[in-house]
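As structure tokens, the structure follows; a few thoughts come after it.
Complex shown without one protein chain; remaining protein chains in place.
To keep things simple, chains are lettered A and B as they appear, and every chain counts its residues starting from 1.
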Amino acid sequence: MSTAAFEFGPGDFERVAIERRTQTLSRPSVSYWQDAWRRLKDNRRALISLWIVIALAFFTLAGPLLWRVDPAAQDLDQVSQAPGLPQVAVIVEPYVPWAGLRATPLAAPAGGPGAAAGAGMPTDAAPTGLRLVEPATTQAVRLAWDPVPGATGYQLYRNIYDTEPDGALGLPVAEILDPAQVSFEDRLDLEAVPYWYSVVALDANGAEADGYVTLRVETSRVISAAEAETLGWIDDAAAVAIGDEIVLPYHPLGTDYLGRDMLSRLMYGARVSLFIGVVAPLLFVVVGIVYGSAAGFIGGRVDQLLMRFADFVVALPFLLFMILFKIAFGIGPGESGIFPMLVALVLLAWPATARLVRGQVLQIREEGYIGASQLLGAKTTYLVLRHMIPNTMGVILVTLTFAVPSVIFTEAFLSFIGMGVAPPTPSWGSMSNEGLRTMLTHPHELIFPAIFISVTVLAFNLLGDGLRDALDVRMRGQE
Amino acid sequence: MSERTVRDGGAPLPGNPRGDASPDRRDGGDSDIAPQRHDEPALLAVDDLHVEFDTYGGVVKAVRGVSFSVRPGKTLAIVGESGCGKSVTVQSIMGLIPMPPGRITSGTAMLDGIDVIHQKVVEGEDIRGSRIGMIFQDPMSSMNPTMTVGDQIAETLEVHRGYTRSQAYARAVELLGMTHIPEPAERAKQYPFVFSGGMLQRAIIAMAIACEPDILIADEPTTALDVTIQAQILDLLDELQATTGMAIILITHNLGVVARLADDVAVMYAGQIVEKGSSEELFHQCAHPYTLGLRAAMPGNDPHREQGLQAIEGTPPDMFDPPRGCSYFARCPHAMRLCEDRLPERFEVSPHHYASCWLQHPASPVEVPGLYRGEGEAA
Partner (left out) sequence: MFRYTVKRLIQGVITVWFIATATFIAMHSVPGDPLSGERLTNEEIRANLEARYGLDRPLFEQYLIYMGNMTRGDFGISFTQQNRRVNDIIREHFPVSATLGILAVVFAALGGILWGALTALFRNRLPDVVIMFLVILGISVPSFVVAGLSQLGLTSLNALFGVSILPVAGWGTLLHMIVPSLVLGLGTMAFLTRLMRSSMLEIINADFVRTARSKGLPPTRIFLKHQLRNAILPVITVLGPAIAAITTGGFVVELVFAIPGLGRYFVQAVQQLDYTVIMGTTVFYGAFLVFMVILVDLVYGFIDPRVRLE
């Protein structure tokens, strides 16, 4: 750069007055909460979590108003129904008993060494010709097969899985000890799903042969007009004809093992889980604030004593004592178990908040601005309202947010081991517990409540992370 | 303590120019500025360094075109207010800027023909710790709390010199002795948290000079210490420089420290060097109003000084959006109209003494009392 590159005007070297030159700061000042809100809004994960929490609140509060299905009502025709479209049923004639088929028992193959009938039956003998006598419906499945020479009877199995891979035949549905009886009618809890029926022949000792025959059966959902009227699915039995299709009560998320509507149970379960998850933290945080600020303000001996007691409560193994207190408070008829759980949670969970608040109070009390405010003549109420509360609110809010998922977990854990809310009150934890039993056959009964617990806990955790980042003063001006 | 004591620890690096440092420079060298001194080849030459940081509020241009050179065996002081970019400058030379958010957008720092900004490892050895040592502002947090002081010093020697553990440890004890830590053998076994701040800074100095570096970068080495301790640490640096002949880059905001130790001074303001020259020239022939302001704000020994301390009004500019013209414009009591929009050129007010200020332009009519006017030669 050289002097020649510039043209200097006449006024260039004039001195300028100092007023004109003060640079204005380009960033506006923002209050603590404004800044926190801005940071939270910039945190996409926290914002999505906030929306999820709002959606959950809607699901819990408004859900049961929109989806008016009784969570305790058992739809026994749709037990453990997988989620899906509305089910239809075909109107059929009322059930007529079936006599079955009989056949002449065949003697053991010639040359058999045994004297008794069937003693010579080969150990791998398998029935043949397993067939449906008429189309399978949920009213009845009627099977027949060809007699096995030398058999003394037949054992029938029903499976909801293909028996092919591991030879598991499933549920033993009948044992027929009459060799002439070569048919079977299944009416046991039939659903509109595929079944695999297997027939095994029995030898003279009543032992099963190694061979078997399996048939895959598709059942269709049917109902008689009278039954449909009894269940309230149709208004007038006379109005429908045989072969008409009627729509069954709709369960969008399926039903549980007692035929109760999953969606409705999830909504009412949310009431329990979220009620405990929100109310318990509120209660014990309030207790903790009172206890901790009392200790912090009074100080000295009292503080020492109070905090020592808090130390002991902290040292109690949390879940063990939750169980213990639940047992201690929770026995009695008609108890849903929610109140005892709240009491136990408050009794055990307050010390963490108390410690935190005491620490905050002690720390803030030493801050320079408190001293400055006091020097300027501020009263105690002003100090508390203007300085103490705003400066501890952030930390308390974060504690509260993180307490929600941990309480929801606790509730789920206790309900899972049978120490939570008492049946039939649904909660996500007890629903998971029930779902686990039917996990292998009807996974949706475990998966739905598990998803709800996980998503709720996830949302509150991420929201807590976001709030902590937004409210932590040390983080201001970074990132 | 003789110079040999330091050398005994290991062979000097090839091409190490520190051997010809004059131990008596304090006695005679200060009063006149010998021109040939400036013609010595620079040990470390930093050229046009730019460093930026990405922050929430935008890009902070922390260092904007800084150039300076360090002469062998001499002390260069970089002076400026907090946040003017002096620490960032040396930390980017040492590769200590966290990246991201930091970013060195341009610039070189040549040490023996190697650009140390872009090449830290030469022939398998990191130049950091071996050829350039560094000490920091806060000794209490600058040492690993879970390692003994002796181990932390020895570690450098193990890595750079290939010493065995016991050799390195013995040498560490010697180094602690050299920095005047009493009972060095006992102290070496202790953890940093039992040390006092002053003692720990001595230990950190021992660590930094363990491999006899050519340059010691001292980033505000006394700021966190008591005033009495400060003087001792400065004396120690002075003594070590005399015995080892290393060059020192001293970062400070304290002109008293500069007057005491520095041969050359660079004054930084808002990420730029506004004036640089020898220590003598800067104190007696100040050519930039900012240097003048700093000097007026410095407590002196003269009890009869009439005006007392003069504060510089205002605050440094917003580094998110540095001013187009002179960055000192907003605070300069002698500002002129062109200062607002035009970046000042660099004027060589006397040989090797530069100032970036329009007041040095021959056309400038303003006479500022106490400000040295050069020939008006734009450099």
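To be clear about the criterion, a contact is a pair of C-beta atoms (placed from the backbone, for glycine too) under 8 Å apart; a residue touches a chain by one contact, two chains touch by 3 or more.
In this text the structure is predicted, and so the values were computed from the model without any measurement.
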Listed residues B:72, B:85, B:107 or B:129, member touching the removed chain: B:129
Contact residue for the chain not shown (choose from A:272, A:457 or A:471): A:457
Contact footprint on chain B, counting only the chain that is left out: 94-96, 98, 120, 125-130, 133-134, 136, 138, 141-147, 155-156, 159-160, 191, 193-194, 204, 207-208
Chain not shown, touching residues in chain A: 165-166, 312, 315-321, 323-325, 327-329, 331-332, 405, 409, 412-413, 416-419, 429, 432-433, 435-436, 439-440, 443, 446, 450, 453-455, 457-458, 461-462
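Note that only the chains that are shown with their structure count from here on.
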For the chain B and chain A complex, residues of the former touching the latter: 55-57, 313-314, 317-318, 320-321, 323, 329-330, 333-340, 342, 345-346, 358, 361, 363-366, 378
Chain B-touching residues of chain A, taken from the complex the two chains share: 1-3, 6, 8-9, 11-16, 18, 21-23, 25-27, 477-479
